[in-house]
Every structure is written in structure tokens, then in C-alpha cells.
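Missing here: one protein chain of the complex. Every other protein chain is in place.
Here the chain labels run A, B and C in written order, and each chain numbers its own residues starting at 1.
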């Protein structure tokens, strides 16, 4: 049996969830799932539409971007996934979508301010946005540079607290302990992106919520003092 | 047989209606149903996704926030529900959602003005919004403070006429004679929140509708002179 | 057999189409179908939700607002329908919805300007909006006054060319040769209302399209020189 079957199945299931949550159309977007013990991840093949995708189509790649198993070419964004796995130790999934509102914020080159408790339930600060790439970066190893732009953002932010970013002029990337969590974060990011958009249209003068409120909600769900859920 | 079976079934059915009306995603939002003769209510367990929820998972809690029956932890918003049941005598259901437009108004910390007859069919004034909590309230008994903020709003407003409020920076709470009516009010509030948002984008100078029109429509549907429906 | 069975079936089918096109929720909105040879129309009963509605529930009313057949109370908007049938000779259906964008324009008390050919395919001018009612009208025979406000608008406009209007602070009414056409006009009005909303957000300086273009498109589909469709 294919030693990567389970990993490929996970990646496949997670890709289908993007469709279910209406975050992708045609071939846009991709999710990967990693097996950190083996130093590899399974990712959607490039340019295959979700309607025709099969679990066996997933491509297995290592963290240096070498194809380990699979007949198809991996997603054109594979290098970006590889850099995230290599640098964000312990994450198990990465998702990239062109979801409507999150992409609009990325294209606007604006971070998404934290204006409510739904946001604070998820992450304890604004959703960051990378800088616009230089011409040199674009003309060079572009997909690797996308990863570098993300790493730059997370020099001073914990990737374990903030499991998402906007890539300027492009769209959102999210991650998590599993591919399923990465997709969850993509869904929630789209929800936040729309909610904050509307909030600012209703009240352009509104300012970010209090630090105490951010901490209260974030700590209800995360860390040792958390009391949300059944744990 | 479980003496709370019927109550738990009602709460369960009402929670599923939130999903049907697309007011909640994942584990956000919760509905409870009360049995006022027994002084208890059944509420959604904390952090359980709607897809996996079963009627038997509902947790029965009294109006002082003590768990009476159930194996799971009740919703993290249970204290807020308990305060409403304790103070809004006669209500039989409470719903809390993170629905898109109502949440945006709550995050904008703005009441929803009454600009049309659909609104007046439902309630005879703007949808109120609580004050922003103080740091002390947030750091103290937060979920209880959420309830207190709501009670503060209803010092001068009848909770029987206005069965909904926005909680600043958070989202909407609605209630009613039954859990089903609480959900109905959540659905209608989301509809109003969107409708008023669009109205103000078309005509920012528009002012609230006339008192006579509010009374006409509200009284068509409520009170002894009502002539809407089959009663 | 009930002599109004066919008429009631038509009205029932048309009411269900409002649901199918997502123009109504719960009990909001109503459609009627008239038999002009008998001087009667069948209309949705008041306050019955679409999910529970049956064809036999339709109520038959004459153009003076007297119930002719049916066990239930007719829609609270029945008088408004009656006035339209009485005065707009030859129409066979009337629809009233609280559809999102059309209602927002009505609440904004603004006619919908004619900014594109989809609009001109349907009607040769802006969608009119009634005046706001006086307190006297509201406190008097309100539903009749709603009809009078509409007639006022159509003193100088042909109800055969313009089969729709916004009622200020309330929502849209549409009509047509049949109940089915009235629903068609409600669906198209909602489409126009959204389209014009977006157009003005993209370009607030845009002005109505040329008279020649209005005439070209309107006459392609209506009148003796029309060449659209299979006639």
C-alpha cells in the first residue's frame, strides 16, 4: 500500500471542504496536510478542478520542495507551503484560497482590524498583511518569495497565536495543527473579513476593541486557563 | 424517562433552526428553551459543532446557573441566558448568534434605527445596543456582566415589546415566548440589520419613520387591537 | 367542485414562486390572482407561513374587499390589492414582497433610476416611489391609503408600461397580466434594485441612460414593433 495514503486522504478531504464552504471556484486555492515525522506534505495538484480531483491525485513533497510521490505536478504554490512547514514548526496543514472578502482585504493591502469578539475568539490581534513584493522578488523565485514575505510578518508575531495572514495583492494563507484546522481558519477568516468590512461601513470611526476583551475571549478558547468546549 | 426530554428536544430543534437559517457556523451561537414551572432551561453544550449535535447533548441548567442534568459542559454563554430567564419573567427561549449583519451593527456599537414597516411589524423602536463594558466587568464575571449590560438597556424599555438587543463588540441576543420565537427574532433581526444597512447606503439622510406608522404596524400584529393573522 | 379552484391554484402557485426566488421569509409578502370576468381575486391568507400554506387556504375576495369564499382571513394587505384590481383595468395578478434591495430603496424613499438595458428591457423609466403618508392617512383606513398612494403615482404614468412601484417606508408592489407575471416583475425588480445600488456605489456620478437606448430596449420586448422572443 502507498505509505502516504492516509496523508493524501487527509489533504484530499480538506481540499473538498474548501468547496463545501464556497471558498474556491474552479482550480483556485489549495490545501496541504503534513506528516512532520516524515518531513513531507501532501498537496493538491496544479490546475486540477475540484470536481475532478481524486485522493490519489495528491502529490507528496518534502519541506525542501522535492516531489516524493505522485504522478501529477504539485500546486504552483507548493514552494510557499514548503517554506511554511519548514519554518512554522509543528503545524500540520496549510490552506490558500481566493475567498471573496479576505482576498479584497489582501488586494486593498490592509490588515483586518480586530473589532469584535468573534475575531478575538480566533486570534488576539489584527489579521496581518504582508508588504508588497519588490520587482526583484517577483522576477526571481516568486513562490519562495511569497513564503519569505509571510515569514517577515511573523518575525514579531507568534504563528501559533495568529494562524493566518493576508498576502498583499494576492489573497489569504492560513494554517493549523491539521489540514482541517487550516480550512477552519480559512472559513473563519472569510467570515471576519466580511464582518469587519460591514462594521467599518456602518461606523468608519470605530476603533479596535479593548485589550481586556481580546484577552478574555482569546483566553476563553486558548491556553491553560481556557474554559470553552468540552476539554 | 428523562424528565427533561421534551425541553431538551425543543432546545435541540431550535438550535438546528439557526443552522437552517444560516445564522451560525461551526460552534458559534446557541439557543436555550426554558420550563418556567421548573425554573430550568436546556441549552446547547459548549463547543460542540451543529453537525454532531444530538438532542440528548443538551444541558439542563437552573436560573442560578447550576447544572441540573446533562453530561456535557453547557455553553460558555450560559450565565447570560440564566440572567435573562431570571429577570425577563415569562420568556421561554433565548438565542444568541454571530449572524453577519447584526454582528456588524453590534461591532459598530450602533443601535439599528427604525426605517421601515418590516421593522415596525416586529418591534416599535430601534434595536438597542448595550454600552461597551468596562475593564473591570470584562476581567470579573464576564458572562454575568454581559447579562447585566443587557438588563441595563431594558431598564427603560419593555423586554416584551423589544425582544432583542445588540451586545456591543459582540453580537445579538434575542428571546421570545418559546425557543422557536427566539430563533424567529434572530432571523428577523438579521434581515432588519441588512435592510437598514442598505437603506442608509442608498440614502444617508433618511430619518426614522413616523410614530404613527410605527404604531399602526406594531399594533396590527401585537396587542388587543391586532388584526394580522388568523386569531 | 369549488368554482374558484383554478383561481386559487394559480394564486397558490404564484405565492410558492416568491419562496423559490427567495423574495420572502416567514409570513411576509403575498400574491393574488384575479378573474376579471367574475370581478374577484384569490389571495394568500393572513399570517400563514409559506411552509404550511395549501392551495385551498387561498381566500377569494371581490374588488370592493368583500370575502366571497374561503375559511381564513385574507392577507392584511388585501385592500391594497383590491384597489389595484379596481383601478388598473385588465391586470390579472398583484405581488407584494419585502425583498432585500427593493425594500431598502422603498425605505430610502428613492425611485430607482434607469441605469442599464436590463432595466429598459422591463420598463421605460425609473421605478417610482410613492410619497410618505400623512398621519391622517396612517391613522385612517391604512391599507386603502396604501392603494391610494400608488394610484397617485400612476396619475401620470401608465400602469401597463410600469408594472411596479415602491411604497415609501414599506416595500415593493408589482403586477402583471397574470399572477405569474406579477411574481416575475418582483424578481426582476429585486435584481434591478441590487444592480442600481451597486452601479451607484461604483460611480456615484453616473446619469440615466439615453432616451434612445431606453426606447430601443423597451420596444424590442414590448409593443407592435417588438422582435424579442418567439412571437
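In this text, a residue touches a chain if its C-beta (ideal position, glycine included) is under 8 Å from a C-beta of that chain, and two chains touch if they have at least 3 such contacts.
Predicted model only: the values in this text are computed from it and were never measured.
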| item | value |
| --- | --- |
| Touched by the hidden chain, restricted to displayed chains | A, C |
| Residue among A:109, A:151 or A:212 that touches the chain left out of view | A:109 |
| Hidden-chain contact residue, picked from the options C:115, C:145 or C:189 | C:115 |
| Touching residues on chain C - with respect to the absent chain | 115-118, 121, 184, 187-188, 191, 194-196, 198-203, 206, 209-210, 212-213, 216, 220, 227-230 |
| Missing-chain contacts mapped onto chain A | 25-28, 45-48, 72-73, 76, 98, 100-101, 103-110, 132-133, 135, 138-139, 142, 169-171, 197, 200-201 |
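One rule holds for everything that comes next: only the chains that are shown with their structure count from here on.
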| item | value |
| --- | --- |
| Turning angle required so that chain A lies on chain B, C-alpha fit (0 to 180°, nearest 5) | 90 |
| Identity of the chain that, by mean CA position, is farthest from chain A | C |
| Averaged-CA centre spacing for the pair chain B and chain A, given as whole angstrom | 33 |
| Intercentroid distance (Cα basis), chain C paired with chain A, Å | 47 |
| Contacts with two or more other chains, residues of chain A listed in rising order | none |
